[in-house]
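Yeah, one chain of the complex is gone here, protein chain that is, but the others are all in their spots.
Here is chain A:
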């Protein structure tokens, strides 16, 4: 029983990271109808920036906040420079854009910081959480930060004017323009927020997977699995999907004979395919009730 609880809690902790990545992917998908394959690389680059800041002597939380701000601005810059001009281009052009972005960021990180694996600090420590062997303080910290982030985002989208405007721009762009919303900037804002959310995921997972240019590859695949499981049109679904994938991954690794650590990633991919076959819109995919 203790093994089970332990695996579930650990799954929730990594699931929190998948939830952040899935949410970042869904935010951009809602805004421009494309999957951002470079989301993980953007998060990795942000994490390197925070590491660099700490190397220069900036304290952890100051580096954390500064990285959030820089990632936000960086996300907006990427949209303005690369994807705004591609807005009316065919799907495959956009896909090529995302792959190019992936390669550019990955190689730049390798060029600047090289490909050796680096230690990344945790502000929470890694002692047992509240004296319990079930979960470490860093895992508890991952869950705590993610929950705060999700509450903040919920409040933002539900109760602020700009959140309302962003939702409107994503759901019916033409009507949004007709009530005076600058939809183009709402898309840029979505990119900025997705990039900042990704940077949080990167900084939280880096102590676990260690810092290197390919650190987010697996994480992003889990994030995609989470987004597909929950439904690409539902931010709420993406978050639930993230936690489910995290728990599922751990339980499968523990209890299904022969899966172990090696087959965890294929399990995530199998999950994507199964969900797409059985329920293409995902568990919480939007079911628009419409009368004509």
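Following the convention adopted for this analysis, a contact is a pair of C-beta atoms (placed from the backbone, for glycine too) under 8 Å apart; a residue touches a chain by one contact, two chains touch by 3 or more; residues count from 1.
Definition applied: contacts and distances are computed from a predicted model.
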Chain not displayed: protein name in its UniProt record ("Linoleoyl-CoA desaturase", "RelA/SpoT domain-containing protein", "ABC transporter ATP-binding protein" or "Transglutaminase domain-containing protein"): "ABC transporter ATP-binding protein"
Touch with the omitted chain, as defined above, among A:55, A:107, A:175 or A:274: A:175
Chain not shown: contacting residue from A:146, A:183, A:199 or A:250: A:183
Sole contact to the chain not displayed, among A:164, A:267 or A:283: A:164
Residue ranges of chain A at the interface with the undisplayed chain: 161, 164-165, 167-168, 171-172, 174-183, 286, 288-292
